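Please read through the structure below; I'll follow up with questions.
All protein chains of the complex are present and in place, except for one that has been dropped.
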Amino acid sequence: MNKRITLKIAKIEDETHDIKTFTFKHKLNAKPGQFIMITDFEGGEKPLSISDCSEDEFSITVKKIGEFTSRLFQKREGDFMSIRGAFGSSFFISDGKVLLVGGGYGSIPLYLLAKYLSEAGADISVINGARTKNDLVFCDKFRELGIKLIITTDDGTYGEKVSSVDVARKILSNQLVPKPQLGNNDHFQAGAWKRENDEKKKKFDFVYAAGPEMMMKSLQGVIGDIEYEFIFERYMKCAIGICGNCTMDPLGIRLCVEGPVLSKKIVEQITEFGKYHRDATGKRILY
Amino acid sequence: MNKRITLKIAKIEDETHDIKTFTFKHKLNAKPGQFIMITDFEGGEKPLSISDCSEDEFSITVKKIGEFTSRLFQKREGDFMSIRGAFGSSFFISDGKVLLVGGGYGSIPLYLLAKYLSEAGADISVINGARTKNDLVFCDKFRELGIKLIITTDDGTYGEKVSSVDVARKILSNQLVPKPQLGNNDHFQAGAWKRENDEKKKKFDFVYAAGPEMMMKSLQGVIGDIEYEFIFERYMKCAIGICGNCTMDPLGIRLCVEGPVLSKKIVEQITEFGKYHRDATGKRILY
Amino acid sequence: MNKKLRTKFLNAEIKSPLVLPAGIMDMSFSGLDISAKNGAGIVTSKSFTLQPRTGHKGPVVAEFEGGFLNAMGLCNPGIVDGLAETNEFKERSDTPVIVSVFATNVNDFLKLTEYVNTSKGDFLELNLSCPNVFDEFGIPLAASKDEVHKIIKAVKKISEFPVIAKLSPNVYDIVSIAKAAESAGADAICMINTVGPGMLIDTKMVKSVLFNKFGGLSGPCIKPIALKLIYQTYSEVRIPIIGMGGVKSGEDAIEMMMAGASMVGVGTAVYYRGIEVFNKINNEIIEFMDKNEYSNLEGVPKLEKLK
Partner (left out) sequence: MNKKLRTKFLNAEIKSPLVLPAGIMDMSFSGLDISAKNGAGIVTSKSFTLQPRTGHKGPVVAEFEGGFLNAMGLCNPGIVDGLAETNEFKERSDTPVIVSVFATNVNDFLKLTEYVNTSKGDFLELNLSCPNVFDEFGIPLAASKDEVHKIIKAVKKISEFPVIAKLSPNVYDIVSIAKAAESAGADAICMINTVGPGMLIDTKMVKSVLFNKFGGLSGPCIKPIALKLIYQTYSEVRIPIIGMGGVKSGEDAIEMMMAGASMVGVGTAVYYRGIEVFNKINNEIIEFMDKNEYSNLEGVPKLEKLK
């Protein structure tokens, strides 16, 4: 589906100091993990994940990074934006015991995923990490879903100073057992979540991750043989699978068509994973 | 439907000294009165009525007139022809008491119509006329349908010397009552078909005509207030309703789209009927 | 018709911005009439030549994904019989009519203009899209600003009607040709004629589908080309533009206007949406105006001009 549609911004909400959510009234029919291309026709058309989507509206949640996102931050409710999509692959919806690991603004696509998983009856734990407290997104939204939420910060500004991958390792190996949160008491507390000896060990069925590529690369090392899906970012121009800018080596996977959500089997074959990506010229940029 | 399809001629049959039927194996889904555009890519693409059409094949029946039809007459079974269509309006299928009047090769579209009417349970009389015996088409085919057939020739080479319009007038006014034919004994015989006094007069519900325009013009004068449909010919080029070559004054009716079958209500408004038509340049040619 | 659609074109009051272009449904007065009755604000005659022309042998049209090829070959009954149809139309309708004429040299254009002067037409359109006549540098008439200037200048001297130059898109620099037309006195530009030309092949018979082999492209797929050329031309000339090429919906018509068109032609879409296409598009334009709160067509904004 590549039909362009131009819509008014129905609502703008602040998520953090540099992240906002923009909501549009339009039946998009997007699934978790999919993205749209969005433009204001002032230069730049950018891929953004669908952060929420219902019968008659959808949202994107955007971190202010450079030229385009800065201009987007100056828009007001009622301003037009033009979109095409939704594009790309979406997450598998498991109904088993699942762990979601999000880093920084990478957590954005995980909220809609968690909503779908929750509806499917999955047993959901979310590790929502960020560099620092101010960069955490969607904590309240995750709380509303009534799932097991673990919030981590690299610098300890919220809970202990810990990396989300470390926490994931402990949870996946059942050293730690996340409990449903009590109020806002959901920052990482290793002590509180130590496994009691009487707690049953059930293996995780599925891991989902979204965030900085190096985070996902480390996470891959601790997942073991559990099935997983990661969501990636590559430079996108056409989003319809012809320009080749978003291909991943050595498979020639087009992230805009076969991605952005890639399954374990594919991820394991991607040699550029955690090594390099390509910029707008196609040049390789090392991580 | 304007998709072109190129087909092998499956069968060629002689109808008269200058009329042949060409059959193609293809599901055309055409209704009585509709036509195709046909070409051999050697110069000329011409409108021809569907003379027969079943689930998996259709036929056209062609009179050799000029350049294109002469070339068509040299084709053999297995040769390719390229067609698009079916185009245009089709005949209303009545289940009442109906009269079909055909003149010369004009009778061609009436056979498929008679087939449909017969299936619908109509009480069918056909006047199949021609200038001379050799120009009569489809007599056997009409006979096979088991309907009331009256064959007339202007020059009396088959039956009496009589005009089909005259016969139509007498039949429509119930002076004559056609009887189901006996063997080939179906040439016009005024004496044999005189109405017996005890025969009930049921009014005709519908008249259909196909043939020379002047014949239809005269026929119009004897139909009275019975509903009718006539099938017309005008010079056709695009057959998709844009070039305007086939329009009929003063309505701007496009014969290739709103026609070739026109109903009483329309025919009555057509001022050029029986007066003039337009040639390939658009110039008016008087009848 | 809805007042919102009222528009001015060269001092005439027009009831809808939609134009029936040359070559579409215009071989008879009744073809013009039914188009006007279905909502066209202006109708155009077939391009008349001095002598009648049968045009090319068929097939003369061929469909492909996104449009049609046509090689009608300028069939027309000649200027005398042609104008008779135009006059008969004008006796029945108050819809303005553009008389289109085609020739390959100044003299013939002048003769045609003299005929048109005696007619009941409202505008004279010069179909300058001939690819087969070259100026001294080997540039086709359609692409030669000198030829175009010469013809229009001469015609303007004697024409009793406003003169519209119909331009071919198949040139490097349509703007320079439009400017040449303007400076020669043309009152308006009509663009674009068909694109290409192109060809299609029947793979079973190994033959080109059109008997003329080549035919011009019309229909939805030429819209982007039309918009670009109209926009470029609008940015540099002051005379009004009748924009056409692939218009099928109200949205398309609005695009044309935003690109710079004052009036919008609707040709091939008569196939896609029936002869009712004019009223359908009229209604879609009104819908668009209501939704976006434009109370009249002048209020519909144009793109910022190219610098």
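Some notes on this structure:
Should a chain be cited, it is by its letter among A, B and C, assigned in written order, with residues numbered from 1 in that chain.
We adopt the following convention: a contact is a pair of C-beta atoms (placed from the backbone, for glycine too) under 8 Å apart; a residue touches a chain by one contact, two chains touch by 3 or more.
Everything numeric here is computed off the predicted structure, so don't read it as measured data.
Across the complete structure, the visible chains that the omitted chain touches are A, C. Checked against the full complex, the one of A:Gly78, A:Gly221 or A:Gly252 touching the unshown chain is A:Gly252.
Checked against the full complex, the candidates C:Lys37, C:Lys111, C:Lys153 or C:Lys228 give a single residue touching the omitted chain, namely C:Lys228.
Within chain A, the residues in touch with the undisplayed chain are 2-4, 6, 37, 39-46, 80, 82, 237-245, 247-254, 257, 278-284. Summarising the interface, chain C meets the missing chain with residues 64-67, 69, 139-140, 143, 170-172, 195-201, 203-204, 206-208, 213-215, 217, 219-221, 223-228, 231, 246, 248, 251, 254-255, 258-259, 288, 292, 301-303, 306.
To be clear about the criterion, only the chains that are shown with their structure count from here on.
Of all chain pairs in this entry, the one linked by the most C-beta contacts is B-C. Chain centres defined as mean CA positions place C nearest to the mean of all protein CA atoms. Using the average of C-alpha coordinates as each chain's centre, A ends up farthest from chain C.
Chain A and chain B have Cα centroids lying 70 Å from one another. We define each chain's centre as the mean of its Cα atoms; on that basis chain A and chain C are separated by 53 Å. Averaged Cα coordinates give chain B a centre that lies 38 Å from the centre of chain C. Of all residues in chain A, none touches two or more other chains.
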